[in-house]
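Okay, here's the structure, questions in a sec.
As you look at this complex, bear in mind that one protein chain is not there, while each of the others sits in place.
A and B label the chains in the order they appear, each numbered from 1.
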Amino acid sequence: MNGLKNPRVIGTLVVLLLLALTPVVFGNENYIMRVVTVGLCSAIAVYGMNIILGFTGQLSLAQGGFFGIGAYAVGLLTTDYDWSFWSAFAAAVVGTAVIGYLSGLIALRTKDEYFAIFTMAIGFIIYLTISRWESVTHAHSGVNNVKFPEGGGILDFSTPTAMFYLVFVVLLVTVYITFAIRRSSVGRTLLTIRTSEDLADAIGVSVGMSKQLAFAASAVLGGVGGAFYATVVGFIGPDAASVDKTFEFLMFILVGGMGTVAGPLVGSMIVTYLFEFFQDFQAYRFIVLGPIIIALVIFAPRGIVGYLGGFVDKRNRKKRVEAARSEANSKSSAPHDTTDASASTHAERTK
Amino acid sequence: MTLFIQQLFNGFALGGVYCLAAIGLTLVFGVLRIPNLAHGSLYMLGAYVTYFFLTTVGVPYVAAIGIAALVLFCLGILLERLVFRPLQNSPHTHHMIAAIGAMFFFQAVAQAIWGADFRRMETPISGSLHILGAEISAQRIVIIVTAVVVLALLTWFIKRSIHGQTIEATEQDRTGAALVGINPSMVAMLTLGLSALLVTIAAGLVAPINLLSPTMGDSLNLKVFAIIILGGLGSLPGAIVGSFVLAIAETMTSTYISSAVGEVIAFVVLVAVLAIKPTGLFSKAVQR
Partner (left out) sequence: MNSVPRRVGRPILATAVMGVLALTATACGSSGGSDSGDAESVVIGYTGPLSGGGAAYGENVKVGLEMAVDDLNKDGLEVDGKKVTIELKSLDDKYAPSTAASNAQRLADQDKAPVVVSPNAGAIKAIQQINNGRSKFMISAYTSDPAIVQSDNPLTMMIPPNFESYAKPFTEQAMKHGGKKLALMGTQSEYGQQWTKSITDAWKKADGEIGSDNSIDYATVSDFAGPVSKALAEKPDSIFVGGPSQPTALIMEEARKQGFKGSFLVMDQAKLDEMGTVTKLKNLTNAVGVLPVKEYEDPGTQDFLKKFAEKTSKDKVATSETALNYQSMAIIAKAIELAGTTSDPEKIRAAIPDALSKVDDKYKVNGFPTEISDQGHLKNPELEATYLNDDEKFEKFPVEQVSDSK
């Protein structure tokens, strides 16, 4: 499974390359640039969700809230307090890390469905705080004229293309981090936790601390996504922190593929396109979109990337089987690589 | 003091509504082990179908609720058969997204059929009672009484009737239940149908004191989830206690502190309880 021969790595690279070319093709289409850039911001947050969900199997539904905290940190600090974007951004990272860590302390005591609904409650409390704490957040009036990132005189991030590449680079860093985590000992630890927490505990893996870190990291990425979302859109309202946002993210993950590197990105782009495409149906679009969503999770439970990955696995297995046969020593196909999350996701918690 | 009594009754009425909605949800969780996020939209559809039979067809109020409950019972079965059954071997994340898809669909359909405008459902029950200086409308008393009666019937159904016992058996031990010849997919369908039926009764009772709109289930949805988590997933007594505790906490805090606090209180209580007891008040051994 090494380097450039791995079809998964190639696939991921192709997706990234295609995206990198977007401004070349659509540079003058403000609408497409906007939708894609907003999609990338969501993708960053979705990667955050993927850390905790894809690697530990715990579903955090507070991500919309963390996204909102990041967005409001940048929004409020660059307007009411006149900070520069980058210092506000740093504050957003620190803020979500602290809040993420603290809520993780309680949230991680719970498991499975309790964890999911508990984090949903956390997300909802964040949303209610933002939408009701009028003296600080301006509640439903929202925050207007959020600053663009300062380019230090060299770069002008107020153009859609520059902004796109900025967010894109941040996303690349995010993807790299996800990839690196998966390869690192922490990543293996997380995957062990997903397979069996009791086992992990028994063989001496520090379950609590690993989960705690994963949760904080996932919150930070949510905040980073929100921070860039605020500057891309220029105006934010409480809907940036709503529970609907979380479900949107969850949809991105599932459509793209849980626990895969390219999944969240592919999912974000595809679902964003689907939603925009069906705009022409106006009020009736969800009559079509609802069943499509259901069909996707039923028929492609491992997401699009996982689905394509399935072909790769099949081919690999065939190769291995043939190799084994030719050796005329059929001890049969090798068991699966444990790091191969995309393939084993489906079997999760079916026991 | 009058205000306190008044709000206590209002709290009980609200608790009755939460209770009827929460029990179905917790039953579904106990048997199918899925958090059905489409529950709020079943509530909404239940209200609209009741409205349809009451206003457009013109049958009496109680009959309209009854017919609507049967219609929703069938819809619940369909939902299980078409959406949740194919996902029975998937992790619960998939159920959540599928349920959201169903929720989008139901809302859009309701808007396409009945329009986006608020609608009002008239009720034949009018008048009010004076109790200790407080003024309680008859509709709210009906809500409280119905909730109690339905709860009693449900307990009887689950403890005494053969179909109900299959539900309880499956809830307690799925493999064991299957071994003694209980068909788990029948039980799953029955449970989802039952939850849709119960939530329709809740909707039919509340609709006259509120308004119908395609999004009426949204705010109830989150609260009901808070309730069943608070009580312990799958636990009937937990859902009942959780409903009344949260409803009364909600009315009292919005009366004596502020309405904004009243709105978050359900979730604050939830966070506090789970911080101390991570599996809810009345948790049972989690099935693995």
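One rule holds in what follows: a contact is a pair of C-beta atoms (placed from the backbone, for glycine too) under 8 Å apart; a residue touches a chain by one contact, two chains touch by 3 or more.
If you're wondering where the values come from, they're calculated on a predicted model, not measured in any experiment.
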Task: Residue among A:200, A:227 or A:296 touching the omitted chain - done: A:296
Task: Among B:178, B:209 or B:275, residue touching the chain not depicted - done: B:209
Open item on the list: Take the complete complex as the reference. Which residues in subunit A touch the chain that isn't displayed?
Closed with: 29-32, 34-35, 38, 132, 134, 139-142, 144-145, 160, 229, 233-237, 239-240, 270, 273-274, 276-277, 279, 282-283, 285-286, 292, 295-296, 299-300, 304, 307, 310, 313, 336, 343-344, 346-347, 350
TODO: Spell out, residue by residue, where the missing chain touches subunit B.
DONE: 3, 6-7, 10-11, 13-14, 17, 89, 107-108, 111, 115-120, 128, 135, 137, 140, 206, 209-211, 213-215, 218-220, 251, 254-255, 258-260, 263
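The working rule: only the chains that are shown with their structure count from here on.
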Task: Averaged-CA centre spacing for the pair subunit B and subunit A, given as whole angstrom - done: 32
Open item on the list: Going by the contact rule set out above, which residues of subunit B touch subunit A in the complex?
Closed with: 29, 33, 35, 83, 86-87, 89-94, 96-98, 100-109, 111-112, 116, 222, 225-226, 229, 233, 260, 263-264, 267-268, 270-271, 274-275, 278-280, 286, 288
TODO: Quick one: which bits of subunit A touch subunit B in the complex? Just the residue numbers, please.
DONE: 53, 57, 59, 106, 109-114, 116-118, 120-122, 124-125, 128-129, 132, 243, 247, 250-251, 254, 258, 283-287, 289-294, 297-298, 301, 345-346, 348-351
